[in-house]
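Okay, so here's the structure we're looking at.
All protein chains but one are shown at their positions in the complex.
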Amino acid sequence: MEVAVSTSPADGPYRSAAALLSQYQDVRRATEHLCQPLAIEDYILQAMADVSPTRWHLAHVSWFFETFLLKPHLPGYESPHPKYEFLFNSYYNAVGPQYYRPHRGLISRPTVAEVYDYRAHVDQGMVSLLEVSDENKLRELEPTLILGLNHEQQHQELIITDIKYNLAINPLRPAYHNRPIPRGTATPPLRWMDFQGGIHRIGYEGTEFAFDNEGPRHEALLRPFRIASRLVTNGEFMEFMAAGGYGIPTLWLSDGWTTVKAEGWDAPLYWEKVDGTWWVQTMSGMQPVDEHAPVAHVSYYEADAYAHWKGKRLPTEQEWERSAETEPLQGTFMESGVYHPLPAPGNGGLEQLYGDVWEWTQSPYSAYPGFKPTPGAVGEYNGKFMVNQMVLRGGSCATPRSHLRTTYRNFFPPHARWQFMGFRLAEDA
Amino acid sequence: MEVAVSTSPADGPYRSAAALLSQYQDVRRATEHLCQPLAIEDYILQAMADVSPTRWHLAHVSWFFETFLLKPHLPGYESPHPKYEFLFNSYYNAVGPQYYRPHRGLISRPTVAEVYDYRAHVDQGMVSLLEVSDENKLRELEPTLILGLNHEQQHQELIITDIKYNLAINPLRPAYHNRPIPRGTATPPLRWMDFQGGIHRIGYEGTEFAFDNEGPRHEALLRPFRIASRLVTNGEFMEFMAAGGYGIPTLWLSDGWTTVKAEGWDAPLYWEKVDGTWWVQTMSGMQPVDEHAPVAHVSYYEADAYAHWKGKRLPTEQEWERSAETEPLQGTFMESGVYHPLPAPGNGGLEQLYGDVWEWTQSPYSAYPGFKPTPGAVGEYNGKFMVNQMVLRGGSCATPRSHLRTTYRNFFPPHARWQFMGFRLAEDA
Amino acid sequence: MEVAVSTSPADGPYRSAAALLSQYQDVRRATEHLCQPLAIEDYILQAMADVSPTRWHLAHVSWFFETFLLKPHLPGYESPHPKYEFLFNSYYNAVGPQYYRPHRGLISRPTVAEVYDYRAHVDQGMVSLLEVSDENKLRELEPTLILGLNHEQQHQELIITDIKYNLAINPLRPAYHNRPIPRGTATPPLRWMDFQGGIHRIGYEGTEFAFDNEGPRHEALLRPFRIASRLVTNGEFMEFMAAGGYGIPTLWLSDGWTTVKAEGWDAPLYWEKVDGTWWVQTMSGMQPVDEHAPVAHVSYYEADAYAHWKGKRLPTEQEWERSAETEPLQGTFMESGVYHPLPAPGNGGLEQLYGDVWEWTQSPYSAYPGFKPTPGAVGEYNGKFMVNQMVLRGGSCATPRSHLRTTYRNFFPPHARWQFMGFRLAEDA
Partner (left out) sequence: MEVAVSTSPADGPYRSAAALLSQYQDVRRATEHLCQPLAIEDYILQAMADVSPTRWHLAHVSWFFETFLLKPHLPGYESPHPKYEFLFNSYYNAVGPQYYRPHRGLISRPTVAEVYDYRAHVDQGMVSLLEVSDENKLRELEPTLILGLNHEQQHQELIITDIKYNLAINPLRPAYHNRPIPRGTATPPLRWMDFQGGIHRIGYEGTEFAFDNEGPRHEALLRPFRIASRLVTNGEFMEFMAAGGYGIPTLWLSDGWTTVKAEGWDAPLYWEKVDGTWWVQTMSGMQPVDEHAPVAHVSYYEADAYAHWKGKRLPTEQEWERSAETEPLQGTFMESGVYHPLPAPGNGGLEQLYGDVWEWTQSPYSAYPGFKPTPGAVGEYNGKFMVNQMVLRGGSCATPRSHLRTTYRNFFPPHARWQFMGFRLAEDA
């Protein structure tokens, strides 16, 4: 997920300075909580270009508050170092040039301690800013502050997925923590949930925060469809593997087949066969693959090939939203502390829509009708990633629950696998 | 354009063997007609991986008839060489492995003369096949034959665009022919054509040939929109260039900006500044850029950046189809022999929808609702290119007029420029 | 071989204009003779960056005479096209910029016929130049003319080796000609020829033409050594292969082992196993490997690994020259028309020193003591290739016999294989 952000107006009941500060501190604390198991050395790594060092995440989210709130609004604020603006800008060209992304793991300074100092410095600035702001000022700052918090929550998820990747490639197979991962005992039968067609309203509308790519809310024409009651499991995906799925070109999109050959893929990311059994690298170290848990860390290509093999398809993002909008927002989220998708509970309804794994849809990531880029540096990039990516829905076991909504649109290129990505099947009714 | 093909049933009035043969020979002759200006040396080149040598095109389209008609249906048919199946298969994995595409320009044999012999051999086979087939057999063969002819027409367009590329990179700037290109004298004023929203039927339905990706015909929900009366011109695009458009990152999609930087783009493909004036390589050699003619050989990224700069957007493919369906299928096609897009005539209506340049839409290339891959080798790949590409509509000056329909969907990756690609603007009403 | 050239003074008895013209025409004719079996298509190919299209060779050697003789010395001479200077310059920066070498195979014009016209144009110019030059002028021109002829002879060898490469990668495995290659019936026993140490004179000194890198003649200190009576054969090299030589890292130089792994080498270039038997692509098409013939198309790395495996070493270039200087200049040369190395005749002496295959020595290509770069564009580059290359000695089956001398130093990077390269063993006495 490129972290595309927006200043959606929050027109609801205003929050007090104290409430804002409390929310701010909760989010900031949650970020640092994720880092507690790390050694200093772990903060530095960038094992591939798509991931960032934990240290960089910690600094970048602080840079966001500094750049869009403290520098313009807190008189006398000074950054600890003039080069931080350059080092910790991700891709905001309107702010200025950026340190080359794939090289984020090649520099050792500022040290981790200095980055924590930077965080404290920004936190202190935020306390001051909220203190000195009158009611009008608070109303002006609130959207950007809330945006900054949602931005930091997105990076909480990335801290988890990136540290997972960085540790997993180490031949020592270090674990992030030793927390046991609940294993399944059965897979609920797959049922097909029927939905009628017709004109349906899609996208966010309301007074709470949402990213601008979730709107405007608009009418979409759906055809009758059926959607699977749960995610595809590891056990089911192993059937595809056993049937030679990775070796049958006619199951694959052309770009997918090229990728499979070029990368030598023959299993999901993090899987490893040991003495004839599939194991998988988790945040709790190497574990035998749980056949009842949802398959994760598969690309769009693999999801599409599996669906093709089953004679089904992936849902569109509109179908997914239609299915999910009446379901409770429950599942395995970041707050569980497990950071691993869990088997479906088998409660008889439409399950696992939220949390566990982001679900690939067959929808390319595009602008909703009527979408207009917001002016200004913060909103400069609202649409700039709307090409070459596919939409994923529903959040994952690394997503903060409070960060998620039914209308939330995540997006990644079809070859990406290092996020917690899985899928469920759909078909025409 | 990857040439994705289909055996759409042609349920209309049956054609006789003589009629089929006549149509076959017309298409085959038209292909060879395109090669008349070429030197033997020109047939061999593959100046980048996306283009193919003319010789390869000539052989591959013959291989198609051989593979899907002669080998299965003409008793005793033998290919001139057992390796042709390998050399001239493009991407049909069900048929067998293929010679590595980017190396098509590295082999000198079979010679051009041998490839023409191969064509004659296949043509003779086709004559025999049509002669010996009874009515039932003809009905069985007809869809594949018609498909093969449409397939060959697609390669006619590629022969033109690929030879243009191959000649253009030569520092001698050789021309394909010396035909003069009509220049414009004025650009008609840009007008905005209004269309109402509502449910609209999109896609092909009928008894004539169409590719399977044009169907099934289905309902789509349109919002009110306006579409430009003509294509964006070179003159207008030069204003974008003069305003520094290639250097302003906030105008570009993120992937587009990366491409601009990596490729060093500062003008459309084939443009070259000579003594302060922009010239462009054409099939008739270097020419001063005609400010009244439509801009061509721009990527999706450039089209999108220009639209962004103008505060407009590109149309969706549904909007384009809605606009075009009542317009006459006229414009500059392959049959003109000019192979260059021409200025809008300025007749007061919606112009240049067909021919001249393929028009980028903002629609990613995806399956229409209800689309199902057809079984069998010919139809094996109906959907295999439905990712990472954008839809273009309307045909170009290199497209045979008889090959085109309103519902025709072309598709290319957003960075592609070597086809005759341009665009028109749209906006919400 | 990068073709490094020199204007060594030829102080010997002067040649008449008629004699010079006759020699010129002989060499030019021999070049064109090599092209007789080619189809137009064959002239165009550049199947890897190290090889050049035959057409380019034909033009470049003419460009040499044009640039260094006709333009400066023939009043009124004009080149057929102003861009030829750019297109056919190889690497003479003092003359001007050059068309990008790896793209020589991407352009179709000038056509082969136009290049032959260019040759005829230059030939006519040379006739005129020799006619109008008086005795003094002839003496001034002669060194450059003789240099140009030696330069063209080097390109004769490259025409052979490059067309071999270009044809060999074609899956149709086309042959250049159908000339039978004599096969051996026995391999003469390997004997070790003893040479004493001491100070020995090395390098060229005399009145005939030699490249400047062959001089100055100087003293070198040799230690007693033994050198093998003949080249290593295919049969012997197959023993190395059978012993797993390509898979034993401790036999290889570090860079060699990296290359073996990266390239997947498991046999000499052009070898191919068919039904358990090794075949090899030759100028006469695919042939079973002749165990009695010298191994060819091996890199320095392979030669060194083989020697290591046998407990021997390669000779130094001084040892090779010491061994060869009293041997007659006989062997299989270009004039044989076979273009393939032949088995040792087994005449009891030191065999195969000249012709057949260039012999890798363990000497890096460096300046002889006292070597000084010659001033001027022709001699500009005398030493510019003296790094990262190894010396080969003795000529090959593609070298014109009249082009060779005992002191001749050829040089290639250690990974190169597409020349006719082989080796003989040596050891300390």
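In this document, chain identifiers A, B and C correspond to the written order of the chains, with residue numbering beginning at 1 in each.
Please note the rule applied: a residue touches a chain if its C-beta (ideal position, glycine included) is under 8 Å from a C-beta of that chain, and two chains touch if they have at least 3 such contacts.
If you're wondering where the values come from, they're calculated on a predicted model, not measured in any experiment.
I'd like the shown chains that the missing chain touches, ordered by label.
Result for the missing chain's touching partners among shown chains: A, C.
Identify the residue among C:P110, C:G203, C:G256 or C:P400 that touches the chain left out of the display.
C:G256
Going by the contact rule already stated, which one of A:A47, A:L190 or A:I248 would touch the omitted chain in the full complex?
Counting the whole complex, the residue in contact with the absent chain is A:A47.
Please identify, in ascending order, the residues of chain A that touch the omitted chain?
Residues of chain A in touch with the missing chain: 39-47, 81, 83, 86-87, 99, 103, 105-112, 166-167, 169-172, 174.
Could you please point out the chain C residues that touch the chain left off the display?
Counting over the whole complex, chain C touches the hidden chain at residues 2, 91, 93-94, 199, 218-221, 223, 249-250, 252-257, 300-301, 304, 308, 362-364, 366-367, 369-370, 373, 380-381, 383-388, 390, 414, 428.
Convention: only the chains that are shown with their structure count from here on.
Taking all residue numbers at the chain B/chain C interface, are over half used by both copies (same) or under half (different)?
Same-residue interface.
Whole-Å distance, chain A centre to chain C centre, using C-alpha means?
60
Can you compute the centre-to-centre distance for chain B and chain C, using the mean CA position of each chain? Integer Å is fine.
Distance between chain centres, rounded to whole Å: 47 Å.
Going by the touch rule set out above, which residues of chain B reach two or more other chains?
In chain B, nothing touches at least two other chains.
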